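Please read through the structure below; I'll follow up with questions.
Here the complex is missing one protein chain, while the rest keep their positions.
Note that the chains are named A, B and C in the order they appear, and that numbering of residues resets to 1 at the start of each chain.
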Amino acid sequence: MTTRSEKLMDLSTAISTFVSDGCHLSIGGFTVNRNPMAAVYEIIRQKKRKIHLYAHSNGQGVDELVGGGCVDRIEIAYGGNGRFAPTCIRFKRAVQEGSLLVEDYSNYQMTLRFLAGAMGVPCLPTRSSLGTDIFNKWGFSRELREQDPKLPNEKMVAADNPFGGWADTEKLVFVPAINPDVTIIHVQQADELGTSQIQGLPMADVEQAKAAKHLIVTCEKLVSSHEMKSQSDANQIPHFCVDAVVHVPGGAYPTACYNYYDYDPMFLNDYKKFASDDAMFAKYLNEYIHLVKNHQERLDIAGEERLAVIAADPRTGYAVNLDRK
Amino acid sequence: MTTRSEKLMDLSTAISTFVSDGCHLSIGGFTVNRNPMAAVYEIIRQKKRKIHLYAHSNGQGVDELVGGGCVDRIEIAYGGNGRFAPTCIRFKRAVQEGSLLVEDYSNYQMTLRFLAGAMGVPCLPTRSSLGTDIFNKWGFSRELREQDPKLPNEKMVAADNPFGGWADTEKLVFVPAINPDVTIIHVQQADELGTSQIQGLPMADVEQAKAAKHLIVTCEKLVSSHEMKSQSDANQIPHFCVDAVVHVPGGAYPTACYNYYDYDPMFLNDYKKFASDDAMFAKYLNEYIHLVKNHQERLDIAGEERLAVIAADPRTGYAVNLDRK
Amino acid sequence: MDDYTLRELMTIAAARQINDGAIIFCGTGISMVAAMAAKHINAPNSTIFFETGAIDSVLEELPLAVADPRVMYYTAVNGGLIDSFGYMQNRKTGKQVVGVIGAAQIDCYGNLNSTVIGDYHKPKVRFSGSGGACDVASFVDNSIIFMQHEKRKFVNKVDYLTSPGWLDGGDSRERAGLPGKGPSKVITNMAIMGFDKVTRKMVLENYYPGITPEKILENMEFEVDISQASELSPPTRDEIKILREKCDPQGLIIGR
Partner (left out) sequence: MDDYTLRELMTIAAARQINDGAIIFCGTGISMVAAMAAKHINAPNSTIFFETGAIDSVLEELPLAVADPRVMYYTAVNGGLIDSFGYMQNRKTGKQVVGVIGAAQIDCYGNLNSTVIGDYHKPKVRFSGSGGACDVASFVDNSIIFMQHEKRKFVNKVDYLTSPGWLDGGDSRERAGLPGKGPSKVITNMAIMGFDKVTRKMVLENYYPGITPEKILENMEFEVDISQASELSPPTRDEIKILREKCDPQGLIIGR
């Protein structure tokens, strides 16, 4: 039994407790939105290595973890960051250099895999990807799969519909469950016990959260359990799924957190420059991450003025008329 | 393309348009809560016959449809109504008399079957029911299944885990998708286009709704699309899933509708008496349903005073200190 | 403490089985009162949840069904059935769930029938059916069964096996491919029964004050080992007070 005082912790403790070298890690968020960036930076700062990463279409978080040298293997559907990086730059570079092993799935398949983990079944069926290289080509060799008990022996398996042609379906693709050692998500609000509320799109964060053996939640706002329980219908994750609650305002910056702040287009354009050059990127890692103590210091680099520019409009949940060129 | 004016209709039109003799019908709600009772009464009033019914743990709605003579076959997990009827009375009688054919599944299996329908896959896997009669015994014969193309040829199928022993699982039970001809649910609020919001527990209504070929939504409150879109996070069903929107305040009565009214314990106790005697039940059907024009007249029978007693407390969503003996 | 009913004692007996911090699945009726009693008495940090999707309901008033609006108020999360059954199976919460279920018939391996008496197609009596009980009994490692102690209920063979217990005993349950373990305890209005670690047959563990092992055997079709049984300690004044005043003040389930 975990009591409340054991769950509420600082980010450094949460990462050092639950994220270890070589662990299987899943991070929430999607491209420019609600990536658990404070946690990503702390993982880089703590120099975690050889991580096996899972995401569906996470952009900025994946790219920084890869760029930070933390990731050896990744299972993913999409490594891009919208208009800011149609393909994530450090990700692209690492794959082309051969330093990052990728297993490709589709977005729905990754989501089904997290859902399978959350449901406690070994796999779920779909009809996506039949006849494609996503189905036919494997990023991880059979040898690698057989060596690592955390990986299924097959990338996916096609089989006949167990009900004959029922529901106009002859063939199904089964995708294997993901059960990460730890999932990290960033949410708008949580209480000390861990009950969490995502505002706007939850994407697949809820499935990722419930699939994990351990769950770290970072939140914009730490509220009382009374307040959370007065908004039952708006909450998605109950406290018993959560191991660590960390209060990190701005914890998704430079990605967006609906109702709190927009993504920072100025920084994302800067990042594109930094990431495109090895020397500049080394400098970036040092100045923006390693020499920075915590996420508040990272926000201080952005500066109050920039944070004010990207602050969410209360009507829309994003920064209206933000210059995003 | 269905435009707004075509979707908003009265209950009588919605039922006569989408519910036909012999159709496969699914109704939402759970035991004493949010059964689409106004629609159930209208189906009885329109003397629909030979319905193939699907529910997971629907209580009052199932029992009245069965008692009303509308149902020939049912696939269900639980035919009970909490303390008011540990086993639904007309359901029990119909099964014992041999006038109702039942196919038994578990609650999770029924829910997975609706989810499979909503996801467009022929089946989903679980490990529930291995070694039980739910798995081994069939309510519908193979002949019946082969005659009706709307039914899968097997009740369920056990098979080896396609990924060997991955995720500590050797065997899986696949349960077949349900794709009802029509699903009917009752919700707290909807707009003219059909976008719907359930408050409190959605149970499996959302899966039932999305699995159907046609969907009728009855609602307590008809609100503007502007109001619905201003509460995006609270809505579950988008307009394009909906065929008919019917404004029926009190539409779940005598079952509860969270935030609006509680179940009516006095009526549910009366119903128990009516249902336990064939002559009394015939009289009940006549006086409470057939001789009543619409749901407002049914509510008039209950009377203002009783409705005031069960009105929801705004703090709790149910009637505090209601006498429920 | 003399002034208590066997129904009250059976509720308290079940509550005592629940460890603090447990995630308690409960159904309608007495199992719900037992879960509430556990939370009020010996397991304050446990969480009650329902198959309907309500997690950590405050239960200011006793719900009369798992879809009663009373389960929806002041919850941590109002989810759906898919979510609830997921919590019983996933890596993080699956092993922590305690299921509390009941039935019309039970056999010596804790297999339950909640579906029919007689032939499935021409039943003498039709019951509600499984609901979520088959799922809970399939998935969780720790389930507690409530039964009325009557000969027609403790039978050699259940007419319909709705919820899996230890199936045919020994390792038959595991061989069938079920994920969780068979039932831990059967709690009746006369006794607490457990299951032998090897044969998985029911054994008498505790008989209630005033009830003899012999009387218990008279009320069962099958024999159970009574050699290790001892008398259960009666409920304390506090336990009864909490049960009556906090869990079911109207006596809706416990009676009075």
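One rule holds for everything that comes next: contacts are C-beta pairs under 8 Å (C-beta built on N, C-alpha and C of every residue); 3 or more make two chains touch, one makes a residue touch a chain.
Source: prediction; values computed, not measured.
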Could you run through the displayed chains and say which ones the absent chain touches? A, B
Among A:Y258, A:Y271 or A:Y284, which residue is in touch with the absent chain? A:Y258
Which of B:C88, B:M119, B:I185 or B:L322 touches the missing chain? It is B:M119
Just the residue numbers, please: which parts of chain A touch the chain that's not shown? 29-34, 56-57, 59, 76-84, 86-88, 91-92, 95-96, 98, 102, 104-109, 111-112, 115, 126-134, 136-137, 139, 158, 168-171, 200-204, 206-207, 256, 258, 262-263, 265, 312, 316-318, 320-321, 324-325
In the full complex, chain B touches the hidden chain through residues 1-3, 117-121, 179, 193, 195, 210-215, 228-230, 232-233, 235-241
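Methods note: only the chains that are shown with their structure count from here on.
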Return the chain label for which the distance between chain Cα mean and whole-protein Cα mean is smallest. B
Computed distance of Cα centres, chain C from chain A, in Å: 40
Centre to centre, by mean C-alpha position, how many angstrom separate chain A and chain B? 37
Among the residues of chain B, which ones contact at least 2 other chains? 126-127, 169, 200
By the touch definition above, chain C meets two or more other chains at residues 72-74, 78-79, 82, 85, 89, 139, 179
